[in-house]
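== subunit A ==
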Amino acid sequence: MHELEALDRVLPFAVLLLPLCGFVVLSLFGEWIKKDKEDAGAGYMACGTVLVSFGLAAWTTARLYGLVGGAEGLRFSQPYLGFEWIEAGGFRVPLSLLVDPLSAVMMLVVTGIGSLIHVYSLGYMAGDDDRPRFFSYLNLFTFFMLLLVLGGSLPLLFVGWEGVGLCSYLLIGFWYKKDSASAAGLKAFVVNRIGDAGLILGMIFIYHAFGSLDLVDIADNAGALAPEKLWEIGPVSVACLLLFLGATGKSAQIPLHVWLPDAMEGPTPVSALIHAATMVTAGVYMVARLAPLYHQSATAMLVVAVTGTVTALMAGTIAIVQNDIKRVLAYSTVSQLGFMFLAAGVGAFGVAIFHLYTHAFFKALLFLGSGSVIHAMSGEQDMGKMGGLRKRIPWTFWTFLAGTAAISGIPFFAGFYSKDEILLGALTTGHTVLFGIALFTALLTAAYMARLLFLTFFGAFRGGHDLEHHVHESPWSMIGPLVLLAVGSTVSGYALFPGLGEAGARVRLPEVVQPVFRLPAEAVHHVAWLPAAATLAAIAGGLIAWYLYLSMPELRASARAALRPALRIFEAKYYFDTVYDAFVRRVVVEGSDALLWRRVDAGVIDGAVNRAGTVASALAQALRPVQTGFVRHYALLVLAGAVALVSYLLWS
Partner candidate 1 sequence: MDHPAFVQHAVLLSLVLFGLGTLGVFLRRNVITVLMCVELMLNGVNLAFVAFSRAAGTLDGQVLVFFVMVVAAAEAAVGLAIVIALNRHRDTLDVDAFRLMKG
Partner candidate 2 sequence: MSPSPVVQQLVIAAVKIGVVVGVLLGLFSVMTWIERRALAFMQYRLGPNRTGPLGILQPIADGIKLFFKEEVMPAAANKWAFLAAPVVAVSTALLAVAVLPYGPPFTLPRLDSLPSGLKWLWPEWLRGRTGQIQIAHVDVGLLFIFAIAALGVYGIVLAGWSANNKYALLGGLRSSAQMFSYELALGLSFVGVIMLAGSFQIADIVDAQAGWFWRWNAFVQLPAFLVYFVAATAEVARIPFDLPEGESEIVAGFHTEYSSMRFALLQMAEYINMITVAVLATNLFLGGWHSGIPGLPSQGLPGFVWWGGKVSALLFVFIWLRGTLPRFRYDQLMHIGWKVLIPVAAVWILITATEVAIAGR
């Protein structure tokens, strides 16, 4: 038993550090491993580290629930590496990790989905010359993401947070020779910085309030704070809102959502791993992790819920009019993240994590499926040139269908359950307006996903003869993960897990993570008509798409004409980019040019430096004769100074 306990202190670190080892080895010896173009050594290495990491994570989770090595299990553990990372005065940050049900779920999602995507990348990136670099970034990302979800204190979480941002930047701009890719990477980086500023400020506020940044300390002590009513802006609200600003940046919520669609410039596995399944959900994770704190601030909760709902709706409407297959998925990701924040905002943190978890499966599946489509189409991403691929790439089609069903909320698929819970949460907490919008967004979701499906896989091929000739099914390394993810997208909604309650009781995911949030248990009132309503919405959305794109395409023009003003706004993405661009161009660039550069930099700073130089030079010219070169003259001056000093000290 003793050995097991010792192992429990070490294993979480092993989970964390294995991908880092992979990164180090690949970045140092990558070029050496990659002997020729076909050689996949680097990929195997990367997959190996993440797979082993997943295995260890599974073991750790099993230990957490007492499934192996003792009935008691750990329940809750805080492995501590034995030394401080920062220790300055009263401020100390130990290198400790936190393993509890929430981080266990996140750890499994990250390593599980992560290893599937690693395997998928073996096939997808087979032709690329820079595979060692790609896989090393992917490994580094896995490390930072694990640090984010396992870190035992906010600073460690922040390191992971920044690290995944860095990897996101590196991977979006992976094809750095493409201007749009570099630009997109930069945009992601810059937009995220705005959110990160909020995160840092929030951390400072939290430290001020608690005197500690340890996550367990915060959770333990948050209940003691006075709850703040709606529109009461106390320190807790300020901290929560600032942290939420960070979350909007990382999780692409309005107003900082603009980077995510552009991030689709990166390789598709990257989009699947980082910009759908894991990194963008970091904001949700953080809010859920600090649930005890958010619970104390009604204002922050409302802001989170409203932001999530509005984002979900806007992204859903934009997704309707996109023609790039990956952009549709990107906006759908933004929309689904909005759903998660809605859940968090109405107090159903467990449901938010539940949706995060199902979403990770089906969104990874959809992205990888789209990657498979793009692979089949030799890199073409425009849905206008696809069509009728159903027969040509059947594996991709069927798995993609499962994913679409899951995201649309068709019963018995994963998304149905989690979305239903979100709607239920919004309804039972009295957020009727938000519930309405969310239900409508669910309909939209089904509509744009059905549109995507119909445009891609049904109808006639529109891409021309040459392209049609090349369409081919993807290799097994890509199909395998798709199948596994399809299974996951189907069953993850009603999969049961051992709970923390009485031994042997199996519960669904929300109840699994519920103890982490330290919230009073509330009886869930099931609303009998809600599943039916949600199903109806999903089917309605699908039917609309079916009518417009398959059954009666001629209706499309008239519908388009009728909705022209709205569609124009959708196509312009609500003018966010335009406004930001104008602001940046007008205020930042021109302001910098006219004021900061010409006046402040050239005038004041350079002027001061130049003037200092001139003054020093003139003074030196004047003082030159003092330097006679005779050592003894200098010595005499020193002596005179000493005598003067002594005289002053003695006689003053």
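On how the list was made: all candidates are chains of the complex that A comes from, given by their letters.
Basically, a contact is a pair of C-beta atoms (placed from the backbone, for glycine too) under 8 Å apart; a residue touches a chain by one contact, two chains touch by 3 or more; residues count from 1.
Keep in mind that what you see is a predicted model, and the values were worked out from it rather than measured.
The candidate touching subunit A in this complex, chosen from 1 or 2, is 1. On the subunit A side of its complex with candidate 1, the touching residues are 623-632, 635-636, 639.
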